[in-house]
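All protein chains but one are shown in place.
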Amino acid sequence: MVFSTQITINFGDTDPAGLVYFPNIFHYCHIAMERFFEEVCGISYSKLTGERQLGFPTGKIDAEFTTPLRYGDVIDIEITLSEIGNKSLSLGYKVKNLEGVVCADVSQVVVAMDLSRHASIAIPDSIRQSLSSQS
Amino acid sequence: MVFSTQITINFGDTDPAGLVYFPNIFHYCHIAMERFFEEVCGISYSKLTGERQLGFPTGKIDAEFTTPLRYGDVIDIEITLSEIGNKSLSLGYKVKNLEGVVCADVSQVVVAMDLSRHASIAIPDSIRQSLSSQS
Amino acid sequence: MVFSTQITINFGDTDPAGLVYFPNIFHYCHIAMERFFEEVCGISYSKLTGERQLGFPTGKIDAEFTTPLRYGDVIDIEITLSEIGNKSLSLGYKVKNLEGVVCADVSQVVVAMDLSRHASIAIPDSIRQSLSSQS
Partner (left out) sequence: MVFSTQITINFGDTDPAGLVYFPNIFHYCHIAMERFFEEVCGISYSKLTGERQLGFPTGKIDAEFTTPLRYGDVIDIEITLSEIGNKSLSLGYKVKNLEGVVCADVSQVVVAMDLSRHASIAIPDSIRQSLSSQS
């Protein structure tokens, strides 16, 4: 199953060239990931990181930007969970514009972290089970 | 030769986990790239993109984040220009903390773009020559 | 009539103290203003600033932050257009959390600008008429 979510590109996200400043594309991916966790795990990423002190910082990320994104574009971000490791997750993002063109193709590895100790941990079972139903 | 520049991590760059929100690490790399162009080409990136309408948007970027960056850290970004193509440049960034530990290792391909037409172009000779002395 | 729109606070918008970094509250207000223009004037702010080269940069802004906003909060921003001047608009924003508590109270004056010349201009009649129906 593929999770997908829409984001509208705001004025403040774009640069003097009229294009999205590329670090903001990673910000969009993170927003999509937050929504993905809420949808799939049934717990908001704010509760996960706040109450449960469990976060998923990025260990590795590769991106290809093939079509520029512009102010006013509405984008669709599709997330695929390709691997669930002991302590990490592999996620893929396809960022499409409304014509369906893939503008950015992103692969990311995030690592489960106990935020109170800033140490990587095994992904808790409850989270793992929810995610497994998705992969 | 290696170009290197320092950046201090601000309060607003960090997230509720006390770590730098990873899209901001790419923002730091872009700031370093802007300073690199000014140093190497003798023209500020603001003049390059403004008056000359020449920009270098990112086509591809790969990053590995090995050590978390925290609020208050002062980082050193080393840029290596590894390849000068016809229309593109390959750049490497080592983001080090003050202990000299590489916290982020980034490879990027940027593409020369005529910003008035949003079309890729061959890198102008004057820019190419300045860059060649650096690679 | 009051225009109102919802925004969800993202992970990357908050600071190490777990609160929204206050410049981002102004970013939310700007997003709300963009949606307001689209709703009221029937033209998106991206077309207004792009095709028509008409923008409304901020000349003056006053804000009071009475209740902290946190990661995960969903906020409701109500916009009131209190005055339409020759070249400027006065806008008020009430930023409420889901309990209906006003967390931020913002007053702003924006100035009509011809973006191609970076010069202030009289608000075009078509825009003025659409806005008048709102105030």
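For this structure, a couple of remarks:
Every chain is named by a letter (A, B and C) in the order it is written, and numbering of its residues begins at 1.
Here is the rule we use: a residue touches a chain if its C-beta (ideal position, glycine included) is under 8 Å from a C-beta of that chain, and two chains touch if they have at least 3 such contacts.
No experiment lies behind these values; they were computed from the predicted model shown.
Residues 10-12, 18, 27, 30-31, 34, 44-47, 49-50, 70-72 are the ones on chain B that touch the missing chain. Even with one chain removed from view, chain C keeps its contact list with that chain: residues 16-19, 21-24, 26-27, 30, 49-50, 55, 57-66, 68, 113, 115, 118. On the side of chain A, the interface with the absent chain consists of residues 11-12, 14-16, 18, 21, 23, 71, using the contact rule stated above.
Heads up, the rule we're going with is that only the chains that are shown with their structure count from here on.
Residue numbering shows that chain A and chain B use the same positions for more than half of their mutual interface.
The busiest chain interface, judged by C-beta pairs in contact, is A-B.
Chain geometry summary: the mean Cα position of chain B and that of chain C are 32 Å apart. Centroids built from CA atoms put chain C at 27 Å from chain A.
A separation of 23 Å divides the Cα centre of chain A from that of chain B.
Of all residues in chain A, those that touch two or more other chains are 18, 27, 30, 49-50.
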